[in-house]
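Heads up, one of the protein chains got dropped from this complex, but the rest are sitting where they should.
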Amino acid sequence: MSETHSGAATYKKVNGMLRVDEDASPANLIWRSTDGDKSTTIELNMVDKLQATPASSDKMMLRIVGKIDSGIKKRKDNEGNEIPIKPPVHMFTFNNRTVMDNIKETLQHIIARYKDEESTQEKHKNETEISPANTPVASETPQPSHLPQDLINTAMLDSSLTKSKLLSNLMLQQSLLKESKELMNIFQDTVIKSGLPPHEFWSTRIPLLRAYALSTSQKIGPYNVLSTIKPVASSDNKVNVNVSREKIHTIFQSYPIVKKAYDDNVPKNFKEQEFWARFFSSKLFRKLRGERIMNHDRGDIIIDRYLSLDQEYDRRDDELLQHSVRKTIDIEGNLNDDPVKKGHRPDFTMRSGIDPNGNSDGGMAILRGMNRLSEKMVESLENEYSRVNLPQEDPDKEEREEILYSDLEKDAPADYAEIKLKRKVLDAKNQQMHKENSSVSWLEVKNEISSITTFMDKSTLDLTTLTKISPEVTRSINQRLMKAVKINAKQSKHMNTDQMLGTTISSTSMFQEASKESTSQLPPSILESCRMLNNSCCEFLKHFYINFQSGDPRKTMLIKKLYKNLMDCQEKIDSLLNSVDSEENQEIAKYCKAYLVHVLDSVNLGIHKYRTLVKQGHTA
Amino acid sequence: MDAIADTVFQGTKSKTQEIEDTPSLLTVVVDTSIHSWVQLTKQQSGSGSEGSSGEKQLIEALKSIVVFLNAHLAFNSGNQVCLIAAHSEGMKYLYPSADSKPSMSMVSSDMYRGFRNVDEIVVEQWYRLFKEELEGQESKVSMKSSLSGAMSSALTYVNRILKENENTSLRSRLLVITCGTSQGKDEIFQYIPIMNCIFSATKMKCSIDVVKIGGGIESTFLQQATDATSGVYLHVENTRGLIQYLSTAMFIDPSLRNVIIKPNQGSVDFRTSCFLTGKVVAVGFVCSVCLCVLSVIPPGQKCPACDSPFDSKIIARLRRKPVLSNGVPKKKNVSNK
């Protein structure tokens, strides 16, 4: 670490040591002469340019150009012109190229970070964006997606999907209405305008509500967020990463260590963007991701301090996730629980993932880490979707049943569901009925049979008489058959089975169908109002009949109300028809009437039924 | 290279379009219950239409059937036939007959051997059947029709022959010739057997064709049978020209069924009938265990077909009539639940 951060360098012809301190905030570069009396500090967030001699030249020099501080007052020279302030320049000479390269890289890294931070800040200032885009380096986030609202409590799924709960869940109903325009139309027409009680409206649509609730309440479960974040190497030596708010949220949930690091450092030491920039280049990130930490990894000094803390966290998690083995069957545990035995550490052959020298290549740690993560994810879903209501698994049940002696018990009797099938057999009574009803007497039948048999007795059956049928007969038969075939042929032409799709399609294409519809003789506005009226009338009729037929005396008031609604429907239909009639075009009136006549009949029938009932009630 | 390969590999594709000339089995079920034929003749003469020029309708039907069987045998040398008569006491296999070789030669002796063997047996068995009925007693003869029984036995015969000839791909079809006058009432109680026939015929891919001679009303169940098995339903007035019907509309071989348009007329009434009353039912009740259809709520709170008990609360609810606040029960209004 220190190799990249310090080295021997000459400044203003004085030998000394150069050191880059990343801990400090902001990071800075300190040069101290060998005898200690001279030193220079450069704040790395005030650096404008970094230049180095090319590798081909003999000299090894590094030049740092600082930024112009706008706060310094500008001096004026004798003529009154502003003297352009020269930016501060520092030159360092090295004698070791590797050292120079290391320091150059470190400086580049840090300076780039600061520069990007600046640029994004400026961009934000210019665009006056309120929500800061959290990118480590120069890339915008996708649109902030709204977190799904919890319309139902998914933890208690069983109870939140009951009929009563759904009926009272107004938020759910509202969002469903927003989703479906058709439903909204019907709702407006019937509930808001005509006064159908909303309770009624939704009571026939419970399945819709349930389906909608389930489909919207689906959440993305926990997943390995970090593996989805892929740093993309771009030009000019930068690495871009795409991170959105949700992902950050999930990262904090899954990795408490990151949250701790965040809380510790932001906003105390550096801003959020710098935090993320550091994080995504740190060794901690690689470890959490499940990648090997290479020795040449740069890492990030500050963030990587949390690595050891993370190991603590891991140990704690492991203990929590441990499924305890019951003492009764943990033979190995019991054997090894011997204090005498617990002596030396097992040999390398008994420790997994370790080579003879006692070093592990880190593979084991990675696997353990991933397993730990997966188990945590599964655990987190314990209480979702009414899982608490599931019968608690009894871990001992299996063991207990095994131990029991059950072979002496009797077999459970086979549980048959008996189904008795009866066939309808004509009994004598029915037979008698048939006989009496038949108009043919036994005598006639006998006569017939005897005449046939005598005929057949006489001679061989002459089949050639069949060839002498009169042509009119055959012609008429043929005509009849051909007529039927013609009709069926036309039908089959129209109903071609599409060989590819396997379905029957009509010969007219979909486009033609649509255009046919629109030429429905009515102007679209009237058509729309007819449709709406039809829908609302059907709705009222449905509710009326459900309550009317139920025979429930408690619903009397409701039935009365619905009856009044039916009367309103009737009026509306009449008024619509009248208004259309009054226009000149009789054709339109005819069509409108044809469309609405059935609904009108149904409404009238319902009204009639109610009135009869009322009359009977009065007379009785 | 492809130019050469294509010609070889494309040669096989045209095979899919050819109609295979497979042998088929034709089973004919003839309704020979005499009383219905007598009724038919009476109706015919009653309505003033010309009788069948002296010959009995039944004889003419027999002749047409015999020639039709010959035509079927001529279609393909591997074709087979079977003839079953449904008469007043039950059903009888006319061909192939269990009896020994025919003794009376009632058919022209010049005929092609293959046809003659079949025809002789058919005609002789037919004759014997009538002779037996003549000698039978009145009490034994019932007026009910045994058509469904005959159809079921026909289908069992088809099944047996198909199994025997598993190696050769034999197809099958069933033709029902029924004489219908007052069959309406009988049929109601044969609904279930006929439905069973329909299901097994569909399974075996055996199409059912129906010729109904005379009678005013259409036989709904037979119509449903032809519709479900892609068959042809014809309603003719009398047996004049029956052979022409048989040789055109009823001659569609199973291998041609996919390409020939069937001359079906009219629409089919798909409604089922109630188990208790026998009436055709459009809106009714269904037992959830055995799926039998009822038009009224059965007495005894049990399903009449499977004896499974119904929940009394639900029955009570179904029985409820619309009620207003004065609480007097009104006229019953039954709905679907």
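Observations, loosely collected:
Should a chain be cited, it is by its letter among A and B, assigned in written order, with residues numbered from 1 in that chain.
Convention: a residue touches a chain if its C-beta (ideal position, glycine included) is under 8 Å from a C-beta of that chain, and two chains touch if they have at least 3 such contacts.
Quick note on the criterion: contacts and distances are computed from a predicted model.
Here one chain is missing from view; checked against "2Fe-2S ferredoxin-type domain-containing protein", "General transcription and DNA repair factor IIH subunit TFB2", "Nucleoporin SEH1-A" or "small monomeric GTPase", UniProt names that protein "General transcription and DNA repair factor IIH subunit TFB2". Interchain touches from the omitted chain, evaluated on the whole complex, reach A, B. Here the missing chain is touched by one residue of B:57, B:146, B:255 or B:273, and it is B:255.
Of the listed positions A:112, A:172, A:466 or A:613, the one in contact with the omitted chain in the full complex is A:466.
Note that of A:15, A:492 or A:604, the residue touching the chain absent from this view is A:492.
Of B:151, B:206 or B:243, it is B:243 that touches the chain left out of the display. Where chain A meets the omitted chain, the residues involved are 463-464, 466-467, 469, 471, 474-475, 478, 482, 485-486, 489, 492-493, 496-497, 499-502.
Against the chain not shown here, chain B presents residues 3-5, 8-9, 11, 15-19, 21-23, 67, 70-71, 74-78, 107-108, 110-116, 119, 164-169, 243-244, 247-248, 251-253, 255-256, 258-261.
FYI, only the chains that are shown with their structure count from here on.
Chain A and chain B have centres, each the mean of its CA atoms, that are 56 Å apart. Per the touch definition, chain B reaches chain A in the complex via residues 34-35, 37-39, 41-42, 55-56, 58-59, 62-64, 66-67, 105-108, 123, 126-127, 130-131, 133-134, 138, 141-144, 182, 185-186, 189, 192, 240-241, 243-245, 248-249, 261-265, 275, 289-290, 304-308, 317, 320-328, 330-331, 333, 335. Per the touch definition, chain A reaches chain B in the complex via residues 419-424, 426, 431, 434-435, 437-440, 442, 444-446, 448-453, 455-457, 460-463, 465-466, 469, 473-474, 476-478, 481-482, 484-485, 487-489, 492, 545, 548-553, 556, 559, 609, 613-614, 616-617, 620.
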